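Notes for the one structure printed next.
Excluded from the complex is one protein chain; the other protein chains are retained at their positions.
Here the chain labels run A, B and C in written order, and each chain numbers its own residues starting at 1.
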Amino acid sequence: MADPMKIRANMMGDKVVVKVLMAHEMETGQRKDSAGKTIPAWFIQNVTATHNGKTVLSAQWGPAVSKNPFLEFRFSGGKAGEKVIVTWTDNKGDKRTDEATIA
Amino acid sequence: MKQSRRDLLAASGGVTVMALAASAGLFKSGDLHAQEWNKSAFDTKNLQDTVKAFGGSGAAESKDIAITSPDIAENGAVVPVSVTSKLGKTESIAILVEKNPNALSAAFDIPGGTEPFVSTRVKMGQTSNVHALVKADGKYFYATKEIKVTLGGCGG
Amino acid sequence: MKKLHFATLFAGISVALIAPGAIAQKAAPSNADAVMKASFKDRGQAKVDRLDQDETQRLCSQYPEKRPKDVANKIEKLNLALVKYPSDGKLLGDWKEGEKIAQSGVGKQFSDNPANPSGGNCYACHQLSKEEISFGNIGPSLYNFGKLRGNTEAIQKYTYGKIYNAQAYSACSNMPRFGHNSILTAEQIKHVTALLLDPNSPVNK
Partner (left out) sequence: MQKLPQVALVAVAIGCGLLAGASTAQSNNQSGDATIKEIEKYRQALGDGNPAELWEARGEDLWKKKRGPKNASLEQCDIGVGVGKVKGAYAVLPKYFEDTDKVEDLESRLVTCMVMLQGFSYADAKKNPFGSPERKADMEALVAYVTAESRGMKMNVAGNHPKEKEAYEIGKKMFFHRGGPHDFGCVTCHGADNQRIRLQDLPNLTKKEPAQRAYTSWPAYRVSQGEVRSFQWRLFDCFRQQRFPELDFTSQGSVALTMYLAKNANGGVLSAPSIKR
């Protein structure tokens, strides 16, 4: 199973700044292993972030997003103590959801 | 690459869903059941084709889009790229690397209340133009910046 | 084998964290060379005997910075005698091949396939052309090397010899002795010599 994400959500003025680190190989499907066999593509395809049930960001990624991806975005309407929930799904159907409390 | 595309196709549930997704913008914002992934867009080789795959007809260059990144990346495996749009009604932001095998790296839908800004890191196989493609008020705009990728010193 | 040995060893003492001398993996060697040698193992083409030093390496390790003049002279004399020129008398190859060799840093690492040719990795330490911005500075800039020196037979001979065995001209140089230590073949050294001296090479543009 995938490792947890590291999510930070901090108030900056009236905006919530969200920074997310995800543990994922983001394999391009172009690399070869030691035996010369192509390592199949394996990467996060969809990312969704919600706050109070509302989507605050949704993304589609290809294999060209770097390994162990980093993502930063900002939204308004959040308050300290509320939660931001982030979910990713990869091309193998693996999924991971984590949350952070806005500080 | 061909092999992996077949894998992707199998994994992502076929082209029809993708086509539907494409016709509704990048994908319907706030659509939580969306496991859609716009395969046709991620297969494109250049900016114009990506715009088409998103359902647009063309894109105009805009000074209201800023790409923030170093001019030179010490390692192409991780190139930090931020995009800020000052265009009114920004709906989505996409990052493209012209010389990568497939141009589109990432696409973000920006719902109302979210700043027209994203920051992430992408892979670059070589020195290339990087495009930020923005959909605002139903139209497509882009900005371009060249990022150089350097060689490492280790025995490679 | 080792595993069994340690498992048994630990079974006896595992309750007591304070047990002086209990985990002696290997009898502690009293001299540094022995410790060093015991700390490496063969892997691929890189065997532990690579730690053994020839006279040049021994002297350069002993005097890493300032070395007595007679030591330096000795090293240069010793190495000059080891320079071998190609039997066909030709010293210039194809600068385009030379550029590829200058860019490539593979070869002789335990992770490298010994069947593949090695590179010279010249850009790791030297500036050579104005096109390549990713160059090191451990060695001097070689940009316009041939333009500044000309392409006489004497210069060709010096250039080839310097690549073949840098220590023949500069004791304890950081530059590998590419020919002497069979990193590059005579053919490859000719290509790199051409890269430095050919008027059409990017080095002299």
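By our rule, a residue touches a chain if its C-beta (ideal position, glycine included) is under 8 Å from a C-beta of that chain, and two chains touch if they have at least 3 such contacts.
Since this is a predicted model, take the numbers as computed values, not measurements.
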Chains still shown that are in contact with the chain withheld from the display: A, B, C
Residues of chain C (touch criterion as defined above) contacting the omitted chain: 1-3, 6-7, 10, 13-14, 16-26, 28-29, 32-33, 35-36, 38-43, 46-48, 50-53, 56-57, 60-61, 64-65, 103-104, 106, 108-111, 123-125, 127, 130-138, 167, 174, 176-177, 181-183
Hidden partner interface residues of chain B, rising order: 69-78, 80, 121, 125-127, 148-156
Residues in chain A touching the chain absent from view: 3-4, 6, 19, 21, 23, 25, 27, 31, 33-34, 39, 66-68, 70, 72
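Note that in this section only the chains that are shown with their structure count from here on.
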Between chain C and chain A, distance of the C-alpha-averaged centres to the nearest whole Å: 44
Multi-chain contact residues (two or more partners), chain C: none
Shared-contact residues (touching 2 or more other chains) in chain A: none
Chain A - residues contacting chain B, complex: 15, 26, 28-30, 38, 40-41, 45-46, 48, 50, 54-67, 69-77, 89, 91-93
Footprint of chain A on chain B - complex, ascending: 1, 3-4, 7-8, 11-12, 26-27, 29-32, 34-38, 41-42, 77-80, 82, 97, 100-102, 104-111, 113-115, 117-123
